[in-house]
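The excerpt is restricted to a subset of chains, each kept in its original location.
A and B label the chains in the order they appear, each numbered from 1.
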Amino acid sequence: MSTSSFTPKAAHQLHASVSHPTLRDWLQDGTSIHPSNLVYPIFIVDGEGQKQEIPSLPQQYRWSVDRLGELLEPLVQLGLKAVLLFGVPQNAIKDERGTAADDVLGPVCQGVKYIRTNYPSVLVICDVCLCAYTSHGHCCIFDERHEMDNQKSIDRLAEVAFSYAQAGAQIVAPSDMMDGRIGAIKTRLLSNGYAHVSVMSYAIKFASCFYGPFRDAAKSAPAFGDRKTYQLPPGSRGVALRALERDIQEGADMVMIKPGMPYLDLIRDTAERTTLPVAVYQVSGEFAMLHHAAAAGSFDLKAAVMESLQGFRRAGATIIITYFTPVILEWIRS
Amino acid sequence: MSTSSFTPKAAHQLHASVSHPTLRDWLQDGTSIHPSNLVYPIFIVDGEGQKQEIPSLPQQYRWSVDRLGELLEPLVQLGLKAVLLFGVPQNAIKDERGTAADDVLGPVCQGVKYIRTNYPSVLVICDVCLCAYTSHGHCCIFDERHEMDNQKSIDRLAEVAFSYAQAGAQIVAPSDMMDGRIGAIKTRLLSNGYAHVSVMSYAIKFASCFYGPFRDAAKSAPAFGDRKTYQLPPGSRGVALRALERDIQEGADMVMIKPGMPYLDLIRDTAERTTLPVAVYQVSGEFAMLHHAAAAGSFDLKAAVMESLQGFRRAGATIIITYFTPVILEWIRS
C-alpha cells in the first residue's frame, strides 16, 4: 500500500487568525442578536381582564387591552423595540367581508392606541388580514359564484390597513397573499397623506403545515377548504421569487419570509435580490418543534433557539418575529 | 378619504398559466422525491442477533450484520438505492488512535461485504471517523501535549477510508472535519488504484446542538471537551464557504451540508458554487423535532416531513440522508 502523505495547503488550514480580540472583531460580522432585531407577536382579544392560555403555544397568552401593561412593562425594561399585533375577536360578529376587522373600538385599533400612548418607544406593527373576522374564515372576499374576488379583497384590505394607520400603527403588515394588495394599500396610504406609514409585506408566505398552533391561538382555521389557492406551494422557488419581486415593485418597505427555518434558503435568495430590510417569521410550528424536542430531552432549548436565530441572521434577515422574544431578551441581557 | 382603486399588473397576477398538464410540466422542476434521492443511515453493532432500540431515535435500531437482511429486504423492495453505514463497536477495545475502526472483522467492513454480496443494487457509503473507536471519543488523534495532531489524524483517516474501500464501499464519507482529510483520502485511494471509489465530504458540518440523539445512537459523545474546535461555528457563513471550497479543491466527489433544515441557506449557497452533487443530512435533532411535535399534535408527520424534503430539493440538494427513509419510500410508492 502506498502511504504517501498529504498536507493541506496553507489556505486550507482554517483555524488560523482567531487569536486576538481585534482579529475576531474583523471576522465576526453581523450575526449577533440585538433587541432591535426582535419583534414580538401579541394576540389581543376583545373584552376585559383577559389573559388566556393558548394550549398549543405554551407560555403564550391572549391579552385584553386593559392588561397589556402587565405583559409589556417588563419587556420594555428588557429592551423590547417592536410588536406585531394580531386581533382575536371573541365577541364581534363575523360576516362575509370581515367588517369587524377595523372597528375603531375593536382590539387592534384600541391596542395600537394603548401602546402608542403608554410605550411610545415601541414600534407598532399591525398584521392585516380578514380571516379572523370573516364568517368563512378565509383571508379574502368571495364573489357570488363563491370564487375569490381578488379586486374586492384588496380594496377591503387597503381599507383595513388604512384604519390601522389612522389608529397609529407605524407599520401595516398584510398577510393575506391576494394579488396586488401591497399596491392597493400603498395607493390608499399615499393618496390620503399617510406616506410615513410603512408596509411590511408577507412577500413569501408558503402554504405550510407548520402553522397549526397559530390557528389555535388566533382562532383562524377556515370554515371550509384551505389556503392553498392563495398561499405558495412549498416546492416553488420560482413563484416565490416572483411574488417577492411583485411586492417590491408595488412598494413594500420591508419583505418577510414565512415560515422561517424550513425556508432559510429563500431568506438567502431574498437578501441577494433586494436592498430592503428582510424579515422572517419563526412560526408556531417551529416554536412547537423547538419546545417539544427540548422538553423530550433532545437538546437544550436556549442553545437550539439561539442557533435558529443565528441562522436567520446568517441567511440575511434583519428582523426576526418570534414567540421566544421574552426569553431571548433575557438571554441576551445576561 | 381617497379610495382610488389599484389593479395589479398582468405580470403580477401569479395564478395564471397552470391550466394544462403540459404547462404544469414546464413549471414544475426538480423538487419531487425519487428513491434515488434518498440515503438511509444504518447503525451496525458488532456481535450477533442484535436489533437494539435507540431511545432517543424512536423506530430506529442498531443492527448486527447477521440481521441486516431483515431490515434491508423490504426496503430494497420499496426501491432503496443507497445506505450510509455507521459502526457502533460495543465489544471492541478503544484506544488513542481508534485501531478498531478498520478491523476487517468489525461491523463496518463486515456490513459492507454483506450488503455488496446480498444486495448488489444498493450503493454502499461508509461514514469515516474515529470518534466511535477512540478511548477519548474525539474524531482525531492527539499529540503528546494533548493537542489535536492534524497530520496524524488525516493519515489515520485515510487508512480507515482505504480499508472500507477495500472492503467494497463505493463511497467513503469522512465526517471528522480535520484540515485536509479529503486530500489525504483521495491521495491514498488514487495512489493505490482505487480511483473508482468516491469521496462524499461532510464539507459544511456545523458545531450544532441538533446532534443530541445521534450521540445516543452511535454512542459517540466525547469523554472530555467538545467538538467546537474542529466543527464550524453556526454563525460563520464565511468559514463554511471556505471549508466547502477547500474540500472541492482537494477532490471531493459530492459535498454534504449538515444539519439540514437549520442550514438550508448553505445548501442554496453550495448549489450556486459547485456543479458537484449536493447532499444534505437531516440530523437526529431534526428527526426528533418533527417526531415530537407531530406526536404533540402540532402538525401531521407526513405533511411536515415531505415539506422538509421539498425544502432540501428546492434549496438545491440532490441527495438526502434521512432516518425517515423507510416511511418515505412507502409514502412515495403509494
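We adopt the following convention: contacts are C-beta pairs under 8 Å (C-beta built on N, C-alpha and C of every residue); 3 or more make two chains touch, one makes a residue touch a chain.
Computed from a prediction, not measured in an experiment: that's the story for all the values here.
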item: Identical protein chains in the complete assembly, only 2 of which are shown; value: 6
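The rule is short, and it goes like this: only the chains that are shown with their structure count from here on.
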item: Complex interface listing, subunit A residues touching subunit B; value: 1-8, 11-15, 27-29, 31, 56, 151, 154-155, 158-159, 162, 179-180, 183-184, 186-188, 191-192, 208-210, 212-213, 229, 234-239, 242-243, 246, 249-250, 261-265, 267-269, 284-285, 288-290, 292-293, 295-300, 303-304, 307-308, 310-311, 313-316
